[in-house]
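For this view, one protein chain was removed and the others were kept in their places.
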Amino acid sequence: MTTTASPESPPQVDLGGEARSRRTDKGFTGLVTFAGLTVLIVLGLILVTTSVQAWPAIAHDPIEFLTGTDWVPGDEIFGTLPFLYGTLVTSVIAMVVAVPVSIGIALFITEVAHRRSRKYIVTIVDLLATVPSVVFGLVGSIVLIPWVTPIYQWWAGLMAPIPGLNAIFDETNTGRNYFTAGLILAVMCIPIITSISREVFATVPEIDKQGAYALGATRWEMIKGAILPHSFGGLVGASMLGLGRAMGETIAVALVIGGSLTIGTNLFEPGNTMAAVIAQQFGESSGMHTEALIGIGVVLFAITVLINFLARTVVRRAEIKMKGAHS
Amino acid sequence: MKLNRRTIFGTITAGALAMSMAACGGGSDDDAAGDGELVSGEITGSGASFPDAFYAAAIEAYAEVNPELIVTYNAVGSGTGKSEFGEGLNDFAGSDSLVKDGDGPAEGSFQYIPTVAAPITISYNLPGVDGLQIDQETLANIFQGAITTWNDPAIAATNEGVELPDTAITIAHRSDGSGTTSNFTKFLDEATDAWTLGAGDEITWPEGSIGGEKNTGVATVITQTEGAIGYVDLADATETGLVTASIENADGSFIQPTLEATTAALEGAEVAEDLSYNPLNAAGAETYPIVAPTYILLHTEYEDENVAAGVKEFVNYLLTDGQDIAEDNSFAPLPDALRQQAVDALNETIA
Partner (left out) sequence: MTTLQGQTPPDLSGRNLSFRRAFANRAATTLIALCVLVAALPLALVAWEVVSKGASAWSLAWFIDEIPRNYRTEGPGMGPAILGTLTITGMAALLSIPIGVLGAVYLNEYGKNKPLARFIRTMADVMTGVPSIMMGLFIYVGYVIVIGDKTGFGGALALACLMLPIVIRSTEEMLRLVPDELRQASSGLGARKWRTTLGVVLPAASSGITSGSLLAVARAAGETAPIIVTVGLTYIYKPDLFDGQNTTLAAQIFRNASQPFAASQERAWGAALTLIAIVFVFTILSRIIAARFAIDKR
């Protein structure tokens, strides 16, 4: 099956094969519908097999499982809240960093860069996507952490007198924390968000852009007035894919997060995430502990569903608000 | 049990050999590698990551002895190794812990074979301070966050003449579930009154402690963080040049984590009928108190005689010539009595 391009010649009027063509059309419709349904089938199977496996641990104490803050496998205490918290915190950090940066890169490529330098920048971003996550984790844990630890400590000292901020950036003795994990996740999300944002920006009608310039807008005003409103929906879609990657990332996070069981406001404290804890503990687990780890996967699944629905609502509302924006 | 695809392939390539092995199976006693024909084919094991470095070295050395039998050992973790064993996905499993209900393997379907043991070092990063001596209660208090600075009187009490800085103590621990954590916390739990955090493959460490992935991760944390203390296996501590503390043993003397002190601990340990044993805090003046055992699980019945012969040959190698490789890799060989018991059990399990 050819996928990226079909060897078909450009469409020709084929009057003879009308009936056959109609049948092919039906067959093709069936084929693509089935392909679309594959996602549901696979996801359904994953959900069913994992839920069935996880059920004993969740049913063991469902309230504790979702809201408990203690995770003591030896005593069959399985509270997953700290991991949920860690996943949310690291993903938020990743998104706060990656989305603006990716949009910036995409704008640079589409609006600012020369045609020639454009290629190089695209290559840089694509190269970033080729780095395996385990390598990000290794470089992070061996090289990055000794560098950032003093920076964090310096920053925490700087923030100490400022109420609010001093709780978020508090003293630390290590670079293995939420913040480092979030930064590494951000780097890992940049390629996919950039790649899609770039394509989205490319769809902004040239007329809109020229119109903005004709009205005397600067480049920034053109971007603000013509490009961003037009692209809002697509950008949210791009960010969602990035978020999905951030929440599901395992090895890179496991290597730099520090693996501790805390819920605190301090981003410079070690923590853990749902995906990372599954990978860390799965090998040595057995019995209900294994089931609880799989249960974390099921909960993570439920959360992604929730976040996706929220994001879609945001897109719909925003698109109604921004007149003329359609995608 | 399901039919193994792998075993089919193995049988096709070496059916004839299987027959001959079955014929001479009774004859190979202590040293199967030495007499009779060698088995060919492929056997796979999976499980504990703790003895991985030793098994990897032994597998390479064994490939020199018998290049026809390809042995793989995949360090997926004891828990996964045991559940794969229960599913019949591997031919033998490595495990740091004993089989419990719900682990996978059915009762009576497996045999423990102890292979090697290794000390768990207490390594720390305190520039200028070597050879710290830590007693058991103090060790527990350090790792549960009750002692927070290095110049605490409890540490000073056992280190007369050593100038201790007021550096804050940072606990480094394993972020992944591990038999090392299990054995270390089990030791603290059994040996000390102070320890309150329980024992297990992973426990809740005090706030502010740092987790590293695998032994190498913990070693990295310790080297990166001044004032850090953590538990690391001997191979990693030696390779990364960590400073190790002397730990008080059951007789009250302070012992460095060495292989001799480990073998001494094994000699002092009581071996159960199923060959499981607990070398933690063993008696004896020269024993190191924190020693982790590791086992191989054998099926009591193999569908494929060729695989059975292969497993027997390889495990026998581990217990005989392979023991010499252990020390080069910072693992302690079994004392002779226990080793002989293990060989006997192997011969009994796989006839």
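Labels for the chains are A and B, by order of writing; each one numbers its residues from 1.
Here, contacts are C-beta pairs under 8 Å (C-beta built on N, C-alpha and C of every residue); 3 or more make two chains touch, one makes a residue touch a chain.
Because the structure is a prediction, the values reported are computed rather than measured.
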Contact partner of the left-out chain, one of A:P146, A:P229 or A:G248: A:G248
Touch criterion as defined above, residue of B:S109, B:T148, B:T167 or B:T240 at the omitted chain: B:T240
Sole residue of B:L89, B:V129, B:A154 or B:V243 that reaches the chain not shown, by the stated touch rule: B:L89
Touching residue (missing chain; options B:E213, B:E248 or B:D304): B:E213
Residues in chain A touching the chain absent from view: 1, 3-6, 8-15, 21-22, 24-25, 27-29, 31-33, 35-40, 42-43, 45-46, 49-50, 53, 100-105, 107-108, 111-114, 117, 121, 124-136, 138-139, 143-144, 187, 190-192, 194-196, 199-200, 202-203, 210, 213-214, 216-223, 234, 237-238, 240-241, 243-245, 247-251, 274-275, 278-279, 282, 294, 297, 300-301, 304-305, 307-309, 312, 327
Positions on chain B contacted by the hidden chain, ascending: 2-6, 9, 42, 44, 46, 49, 52-53, 56-57, 59-61, 63, 70, 72-76, 80, 87-89, 213-217, 219, 235-236, 239-240, 329
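Following the convention adopted for this analysis, only the chains that are shown with their structure count from here on.
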Partner chain B, residues of chain A touching it in the complex: 70-75, 141-142, 145-146, 149, 173-176, 254-255, 257-262, 264, 269-270, 272, 279-290
Touch list for chain B against partner chain A, complex: 49, 76-80, 82-83, 100-104, 168, 170, 173-179, 182, 198-205, 207-213, 217, 220-221, 224-225, 227
